[in-house]
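This is the structure, below, for whatever I ask next.
As you look at this complex, bear in mind that one protein chain is not there, while each of the others sits in place.
Presenting chain A:
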Amino acid sequence: MAQAQDKTSTVNVKLLLIGNSSVGKSSLLLRFSDEQWLPEDEASATIGVDFRVHKMEVKGKKVKLSIWDTAGQERFRTITSSYYRGAQGIILVYDVANRESFDALPRWYSELETYVSPSVVKIIVGNKVDKEFSRQVSHSEGQHFAERMNSLFFEASAKTSIGVREAFQEVVEKILDTPELWAPLGHKARGVSVGGSGADSMPGSINLSRTESAGDADSGGCAC
């Protein structure tokens, strides 16, 4: 559990960015990472890297954050399943000036139900608030939907960097406060192995370190 972690050791957290194309997922990521530790003119040098490793300190703990981005592959609806493996936090992004991207959120939630454990922290980020004049989704609508989905909510702008840092900070804090996400390995795997066939014999079991979150969805609270 997070609380049990040694103060000096680093906590690894995996975040995943999902949402329709063109909502600005990669811009959010780039903005967050640029602001954090990349000098301006090196931004282009990092082009083409789909995840970032970033160290930050949250609540006095050292956190090593790896952030994964599915940008460009949104329409391969199932191919990105390996992205989900081991994610502790999901950032669902929509564009406040694009109704369609907001209306697509339930579909992304149904994908999450399939791939990740219910305890995984979800945050909805309404991006592009700099385009206030062409806003199509109000703040309160976004807020209400997030509450209904038991998710955090933030509005942000990758362009002006409003709310970006706060959103990432918030989701990491919540992850650290969620003990289920820090359950020791084997806790869930035991349930699997009792059945006679080890987790190894199942497909999709590379990256074993956190496969149990998928196992959760299977045997536990899966909504099917």
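In the analysis below, contacts are C-beta pairs under 8 Å (C-beta built on N, C-alpha and C of every residue); 3 or more make two chains touch, one makes a residue touch a chain; residues count from 1.
By our rule, contacts and distances are computed from a predicted model.
Student: From the names "Ubiquitin-like protease family profile domain-containing protein", "NADH dehydrogenase subunit 2", "Ras-GEF domain-containing protein" or "DNA-directed RNA polymerase", which one matches the UniProt record for the unseen chain?
Tutor: From the choices "Ubiquitin-like protease family profile domain-containing protein", "NADH dehydrogenase subunit 2", "Ras-GEF domain-containing protein" or "DNA-directed RNA polymerase", the unshown chain carries the UniProt name "Ras-GEF domain-containing protein".
Student: Touching the absent chain in the whole complex: find that residue among A:32, A:102, A:115 or A:168.
Tutor: Missing-chain contact among the listed residues: A:115.
Student: Could you pull out which residues of chain A are in touch with the chain that's been left out?
Tutor: Spelled out for chain A, the touching residues are 20-22, 24, 26-27, 30, 43-44, 46-51, 68-83, 100-101, 107, 110-111, 114-115, 194-197, 201-207, 214, 217-219, 224.
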